[in-house]
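Omission of a single protein chain aside, the complex is shown with its protein chains in their original locations.
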Amino acid sequence: MRFIFKTHYDQDLVLFKHAGARWSYGALAVILLLAPWLLSEYLLSQLAFICIYGIIGLGLMLLSGYTGQVSLGHAAFLAVGAYTHALLVGAGWPFVLSLAVAGTLSAAAGVIVGLPALRVKGIYLAIATMAFGFIVEEILARWESVTGGNSGKQVGPPEFFGVKLTSTAEFYYLCLVIAVLATLGVLNLLRSPIGRAWVAIRDSEVSAQSMGISLARYKTIAFAVSAFLAGIAGALYAHKLRFLTPEQFTIIQSIELLLMIVIGGLGSVHGAFFGAAFLISLPQAIVWLRDYLPDSVANATGLQPMIFGLILIVFILFEPFGIYGRWFKIRTYFQLFPFYRRGLFRRQRAFQKSERLK
Amino acid sequence: MQLLQILLSGIAQGCIYGLIALGFVLIYKATETVNFAQGELMMLGAFIGLLGFAGWGWPLAAAVLLAVVVMALAGVAVERAVLRPILGQPAFAIVMVTIGLGFVARGAVTMVPNVGTETFALEVPYRFSTVTAGGVVIGVAQIVVIAVTALLCAVLYALFRYTRIGIAMQASSQNQLAAYYMGIPVKRLNGIVWGLSAAVAAIAGLLLAPITFVHVNMGFIGLKAFPAAVVGGFGSLPGAIVGGLVIGLAESLAGFYLPEGFKDVAPYVVVLVMLWLKPNGLFGETARKKV
Partner (left out) sequence: MSGALFEAEGLSLHFGGVKAVNGVSFSVRAGEIFTLIGPNGAGKTTVFNLISRIYQPSAGTMRFNGQDLLAVAPHRVASLGIARTFQNIELFENATVLANLLIGRHTHRTTTFAQELLFTPAARASEREFRYRVEQVIEFLDLAHYRDTMVAGLPYGVRKVVELARALAIGPKLLLLDEPSSGLNVEETEGMAFWMSDIKHDLGITVLMVEHDMSLVGRVSDRVLAMNQGEVIALGTPAEVQSHSAVIEAYLGTAVMAVEAAY
């Protein structure tokens, strides 16, 4: 909670608000660039996964966190992107073009899924998106000629002008670059009229309309951008896993994505990446934890979902601002030391208001 | 006659969906929360009934009562422990908590040694018996489902029509602060609603158990009950049952007349069509903010 003396409007516009931020992000950038030399191969591949999930998280954050449109079928966009890309590179298309088409097709799917959003809200929209998710999953399984159905589809490594990126480090850099570009793009949108229009739609639709914001247009754009990001993430996902099956894109995956942004911190770009890091590291933590648990618990198939569920509940009960929220509070504590007060971030006690009448 | 058979099985399945949807709508009407763990509550109810009936050898009626009472108490406990502290947070957060509860319930059941990962049959006396009427073979289990659903609906209808609880619940879901001011014991009411909803889920689970099996992933049927609740109009109790019947029939007919795979997506296609035609469901009300 630094107090910055502002003398120019630009200081409110820039991404790095003060010199300290530039240093910290600079250091982060250096660490990320040097990662192949600092981390083991396994950790590096996990970091690539974090980048991929971070991109999806950005999209979902944008849609659900900033525009307030619930999406319970987001895995469907991931699937569209993954399969489209797999098909196109399999047919010999260049990587970048295939990536663009995969993203665009996902965006188109996003526009279609977003159509109900123009008429319904809240739980109805959530169920509509969930319905789309199931339908896409079924199509993937049935359309065997294109997707290989339940027997799956193989995907080769990414290829640029004939050069295959087979090593973990090369693939990691690819994911990192795309993640950084995606983050910059999203941050730019959020500090522009579009981003503000999205927030307006979330907070009061009637008001937003009277400010000249076309609800239909901006909701559609939100769905499209969100799906586009999921689509390109899906393409990278396809390369990472090398093998696609419909079971990788079920409602459970959609719920895990939502879990990711809620635990990460709803409504912040940092939250998407914190959430991604959480989602990727949790299975590892559970594997480690297994050694310390009694047999029946450790070997239960339901251990992972159960721990996910417990952590989700704990976070929502005790830290509704998510991991990023907790991080922010800790940082503020040190910045304001010893003047930090617990009440600084206390939410005003709210009573439940009907969201049907929003 | 085959058509009648299909219709009947669709209606019976639809009643199960309707009962689960009823649980959703009960909670939604009172607290405007959607309980994504309803299917898991159903699964737990079925397991408890199994425990009483097959595990401890109790008579069926006692096992049913055990399941209903335990689940009702569990519902109240869940509301008290997990949901009450987060009231006031956006609906999205509360939905995520219920999803988390569902995960926890599923996971916890798999940890019970020897039981969690197995599939069991609830050996009720009428499990395989059938009745033949006019050339149509009807499973007694299906008749029991339909009859119990109808009875339960009548009881709940009377509860909401002739008592003040129904109005109190609606009031607290629309504006909690005002409800408090009017002297409505909002927290206690929420607890009662969750208990009631869990009990309904337990009954649904016990009705379903003889037809399918009792296993830890039984709750996924709950996901099909969502389209049922939406079709009927989230917020309408008769709508939940009607929605369930629509979905059950759609599924049954799709399974027979359409190629393989359509049966599974039928509920979802129906719900999308319904949202296109009537955005608030069959019996839902269009609430609009007055500015």
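Each chain gets a letter, A and B, in the order it is written, and its residues are counted from 1.
Criterion: contacts are C-beta pairs under 8 Å (C-beta built on N, C-alpha and C of every residue); 3 or more make two chains touch, one makes a residue touch a chain.
No experiment lies behind these values; they were computed from the predicted model shown.
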Touch partners, limited to displayed chains, of the chain removed from view: A, B
Contact partner of the left-out chain, one of A:S204, A:T245 or A:N299: A:S204
Of A:L47, A:A126 or A:L189, the residue in touch with the unshown chain: A:L189
Residues of subunit B in contact with the chain not shown: 291
Positions on subunit A contacted by the hidden chain, ascending: 9-10, 12-13, 185, 188-189, 191-194, 196-197, 199-200, 202-204, 206-215, 221, 267, 348
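FYI, only the chains that are shown with their structure count from here on.
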Whole-Å separation of chain centres (CA-atom averages), subunit A against subunit B: 32
Subunit A residues touching subunit B - in the complex, by the definition given at the top: 64, 70, 116, 119-120, 122-124, 126-128, 130-132, 134-135, 138, 141-142, 206, 251, 255, 258-259, 262, 266, 296-297, 300-313, 316-317, 320, 349-358
Contact set on subunit B toward subunit A in their complex: 28, 31-32, 34, 82, 85-93, 95-97, 99-113, 116-117, 173-177, 180, 216, 223, 226-227, 229-230, 234, 261, 264-265, 267-269, 271-272, 275-276, 279-281, 287-289, 291
